[in-house]
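The complex appears here without one of its protein chains, the remainder shown in place.
Letters A, B, C and D mark the chains in the order given here, with residues in each chain numbered from 1 onward.
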Amino acid sequence: MVSSAVTATCYGPAAQVEISVKDLAQLSGLRGQYPVVWVNVDVLEEDTIGWVGEAFGIHRLALRAVFEASQRPKVEQFDDVLFIVARMTTCTDRLEIEQLSIFLGPGFVLTFQERPGDCFDQVRNLIRREGSRLRTTGADYLAYALLDSVIDSYFPLLELYDERLDDLEREAFVSPDAATISRIHDVKRELLVVRRAAWPHREVVNSLLLEGTPFDRETRIYLRDCYQRAVQIIDLLENYREIAASLTEGYLSTVSNKLNEVMKLLTVFMAIFVPLSFIASLYGMNFRPEISPLNMPETVWYYGYPFALGIMATVAGGLLYYFRRRGWL
Amino acid sequence: MVSSAVTATCYGPAAQVEISVKDLAQLSGLRGQYPVVWVNVDVLEEDTIGWVGEAFGIHRLALRAVFEASQRPKVEQFDDVLFIVARMTTCTDRLEIEQLSIFLGPGFVLTFQERPGDCFDQVRNLIRREGSRLRTTGADYLAYALLDSVIDSYFPLLELYDERLDDLEREAFVSPDAATISRIHDVKRELLVVRRAAWPHREVVNSLLLEGTPFDRETRIYLRDCYQRAVQIIDLLENYREIAASLTEGYLSTVSNKLNEVMKLLTVFMAIFVPLSFIASLYGMNFRPEISPLNMPETVWYYGYPFALGIMATVAGGLLYYFRRRGWL
Amino acid sequence: MVSSAVTATCYGPAAQVEISVKDLAQLSGLRGQYPVVWVNVDVLEEDTIGWVGEAFGIHRLALRAVFEASQRPKVEQFDDVLFIVARMTTCTDRLEIEQLSIFLGPGFVLTFQERPGDCFDQVRNLIRREGSRLRTTGADYLAYALLDSVIDSYFPLLELYDERLDDLEREAFVSPDAATISRIHDVKRELLVVRRAAWPHREVVNSLLLEGTPFDRETRIYLRDCYQRAVQIIDLLENYREIAASLTEGYLSTVSNKLNEVMKLLTVFMAIFVPLSFIASLYGMNFRPEISPLNMPETVWYYGYPFALGIMATVAGGLLYYFRRRGWL
Amino acid sequence: MVSSAVTATCYGPAAQVEISVKDLAQLSGLRGQYPVVWVNVDVLEEDTIGWVGEAFGIHRLALRAVFEASQRPKVEQFDDVLFIVARMTTCTDRLEIEQLSIFLGPGFVLTFQERPGDCFDQVRNLIRREGSRLRTTGADYLAYALLDSVIDSYFPLLELYDERLDDLEREAFVSPDAATISRIHDVKRELLVVRRAAWPHREVVNSLLLEGTPFDRETRIYLRDCYQRAVQIIDLLENYREIAASLTEGYLSTVSNKLNEVMKLLTVFMAIFVPLSFIASLYGMNFRPEISPLNMPETVWYYGYPFALGIMATVAGGLLYYFRRRGWL
Partner (left out) sequence: MVSSAVTATCYGPAAQVEISVKDLAQLSGLRGQYPVVWVNVDVLEEDTIGWVGEAFGIHRLALRAVFEASQRPKVEQFDDVLFIVARMTTCTDRLEIEQLSIFLGPGFVLTFQERPGDCFDQVRNLIRREGSRLRTTGADYLAYALLDSVIDSYFPLLELYDERLDDLEREAFVSPDAATISRIHDVKRELLVVRRAAWPHREVVNSLLLEGTPFDRETRIYLRDCYQRAVQIIDLLENYREIAASLTEGYLSTVSNKLNEVMKLLTVFMAIFVPLSFIASLYGMNFRPEISPLNMPETVWYYGYPFALGIMATVAGGLLYYFRRRGWL
């Protein structure tokens, strides 16, 4: 890959070159020399976007949309140029979504990214390989291939969320802590971001399948496949959201169960001592046997003290047995 | 059933053979000899899929889709071949869903499964039985019969979930434990998987009912029936999901009620001893009657001790009566 | 009503007979003799269904559907016979829904029920009454009248649920017990069953309103009315489900409030004794006034004991006052 | 307004009369004498409805629908008569919804209410005022004006719910009591009733906007406005339902917070006395300093008792400080 802000990849069945482009003149010279010219811009710079757009006669409103990097994925037709806005993941471990603007015109494809780094390495490799389908087809197939890469880039991201949900599931049901709910909330919030980016792709690919778009019959077969995958991403996202919702309930229930178990054990523990303490304080009362033979006669028995302890042990044992039998312990 | 990766079942009203196929030449030879040739491949092997597809002139993109075993059910038309992707259950007790790729062409049906084991035994038996409807109809009816088996394979699976939900209902409302919520969550998660597999079948069968598909008028009647069952599966899945949601609420409420009952009983138990202990500690105070006749005169009464015990018994009895009357016990 | 598995009701403006039919020959003889022949079968018996179907030339797939008693309500056209599957309530106090298969052909209506007992008594009475609209119209109006009876049979059932929800409302907000949540869950689950049966009727009646069905202009006006009632049933079911959901919340809140009130009262009760017991144990300490005049001098006062009791009464009164003022009591 | 069960308001640009009608003959005489005849029936009486309907040739099924007072709002065309069922509020403070049946035919409008009292006073006043738009237009505009009054009658009702929700909001977040949840449930339930009545009006007005209905171009403009208001009512109802749902959560949280605050304070209160009581009971142990100098020597100190009280005060103060610093007090 040539490292520069503007890269032109020109190819046909016979030849293929990758050129780092510096100005309008150089770019205008390339047009028409090769069956397909793909110009990729890696930077959101007004000047650069301006002269690249000028070289291919792009509508000013479309170029304005390239800058507004929070556009919703969409398709627009400007004369003979098809303008596609997509949102691609950065193919890394983090949730980072950037806007990709694709212009498909006769014999050329322009792509504008927000920053360097994309999911197109496989496409580039196929262009370099002589005899690949990409080399022998037109610009419409290249546009399809790029859009396809964008949509496929969501699958690894979704797998990450699948793993995170699996981890959270274990966490929520086995060892929940106070931060678990906040982690579930983070996943929910991120899934909303992914959904907002991915959802309109279905509509985008569907629009491309309509009559009047510059895709030939063969490429439409591929696009239909692409459409199915866009739908699949939406299905998965909905599933993840439902799983996250169910996880929240599971977490709340598990936390509550764990705490309640502790409170129940502590309360049972205290409840066992309550009658024992009462018995002890009974014998601490100042009724002296000297005054009346009815006054706590145990206190003058030889085995009075062991007798009192025995009563306490019996009460404690009885309660333990009862609580255990009720399943409270 | 012939045990091999590639099995050809060739039949017509008059004859029927089942052949284990080894190579392209053998397969090409079969085509056209019988009114209907059904080739079933039980393994996802690039080579095998390759030569089977070649023998019947299958489009390369469709063959690629056979490999991607997580496809969404769909219908595609490639020239005179109809390509159907379905997801079938393995007809066992466990939730296992595999992709089934069906190609319906003039005089042939190809089916590709992910692994051996399927729901087609009844179809195979009908082919073997002379005079059955299958024997006297074309490849379109075979394709319908296979798809019908796939859709019908969901009903036993759904019954399993019905039973599991019934069990969980009893568990949640009668004897909930800490793992119940996790079991409910598992059912919810699995229902989402089943729904993702089953939902698009409705759309698939609906597409087959449109004009232009190779199903004759009679077979369409059967397909409409199939459509109704696909809708019924979706209805049932939605019901199960709502029941699972209601179960979660019921579980949480029952667990909470049970725990609260325990806590209330324990608290009542402790509350009864609290005034008794207080009375006992009153008599444990060091106010000696020797010093003042007002100082705990009961301690010098002859019946002082029984009197004190009697007060305690009265208080305890009063509290027990009060708590029981309030319904706290 | 003639009690038998197969009953034929034959009528026209002039005459009306009800015959218990035993075999094919008898049935074939009836056809064509009267303007309208209505044959009702009260039992799911393969033989019986077979010869009744044969007598009127019913398609074999449709007859198969009569057996599968868990069909979704639907409409199918077989040549000149219209096949309607509906689900009717048994017009009793219990939730029992059975499949009704209606075949409407030229001059005849066949109905197959799962078991004896239906909602058609009013229809039968109208047929018996000379000059009634039913007597003077064709088989299409009879089919409408039967379907109308089926749909109307849901209203008494829905009223039962309305009453049950009213009872549950009183129960949930006034005297909730542990089984209330399970009763609400039962209602929810049953409403799902009713909804699954009733929901497709709207679609069914709507299909009958389309061109090409054998209903004349006048009968369509009645069918539109029928359609409105099918929609009304769905509306009511949705309302009941929302009320049940709100009841669940109300129940949980009421139960929680009641329990919390008990726990709060018990805790306040114990909290009042805590400082009293502390004061009593203070005076139980072994600091003897003989040793130091600072050691609990109250114990040697003449009014020491009443003084101590007075302090306790003051503390108890103060706490009672404070707790009541805070609204905790 | 003439007080009678059947009132005829006949008008044209030039004249206007209001007549209390007693029988069919009188009514038949009115027809055709004025450009517009509006007959309003205030009572659900079979006889009355019968002869009024007869006078204008109303279809018998439509008259039957007038009786079934729980009809869903709908539009039906019977030859040259348009039959509209609407549900109107009674324009009072209570939730009371009654069925209004409107028949619009050439030169006449019939309205049937369930009972006296309606929202049409403004319409009546406009008819009385010479030169008003109503006086100069046909029966279609009168039908629009009546329907418009019905739809507008929901706005004051919705404002009442807005106020009730505002009150409940204050109650739920500031001073919730056990009945608040039941009051929120009542609002939810009533909103469901209003929604069931109001929702179909959108569809009704939309049907009237279709070609083929007897509304002229000018009146359609007014009907579109009416449609927007029907949509607005639905929007508001949905908002109120979401607010009620959020209120439930808020109520539960507030109640729980308030109770927990009480329980925490009581527990802190008891926790402070626990170590104090322990210290007191330590000094109540029967280890006499006469026997060993190690035995609770404080009890023979001159300042032993104040020392013990000091320790207790220190412990209590320390705990108070700690609990307050943790924010538990």
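As a working rule, a contact is a pair of C-beta atoms (placed from the backbone, for glycine too) under 8 Å apart; a residue touches a chain by one contact, two chains touch by 3 or more.
Bear in mind the structure is a predicted one, so any value in this text is a computation, not a measurement.
Asks: Write down which of D:Val6, D:Leu27, D:Ile84 or D:Met296 is the residue touching the left-out chain.
Replies: Residue touching the absent chain, from the options given: D:Met296.
Asks: Of the residues A:Trp51, A:Phe155 or A:Phe273, I need the one that contacts the missing chain.
Replies: In the complete complex, the chain left out is touched by residue A:Phe273.
Asks: For chain D, enumerate the residues touching the unshown chain of the complex.
Replies: 169, 173, 221-222, 224-225, 228-229, 231-232, 235-236, 239, 242-243, 246-247, 249-250, 253-254, 256-258, 260, 263-264, 267-268, 270-271, 274-275, 277-278, 281-282, 284-288, 291-292, 294-296, 326, 328
Asks: Pick out the residues on chain A that sit against the missing chain.
Replies: With respect to the unshown chain, the touching residues of chain A are 59, 61, 65, 70-72, 74, 76, 78, 178, 181-182, 185, 188-189, 192-193, 196, 199, 248, 251-252, 255-256, 259, 262-263, 266-267, 269-270, 273, 276-277, 280-281, 283-286, 288, 296, 298-306, 308.
The working rule: only the chains that are shown with their structure count from here on.
Asks: Please report how many Å separate the Cα centroid of chain B from that of chain C, as a whole number.
Replies: That pair's centroid distance is 25 Å.
Asks: Just give me the whole-number Å value for how far the CA centre of chain A lies from that of chain D.
Replies: Between these chains, centre-to-centre, one finds 41 Å.
Asks: For chain D, give me the residues that contact two or more of the other chains.
Replies: Within chain D, the residues that touch at least two other chains are 284.
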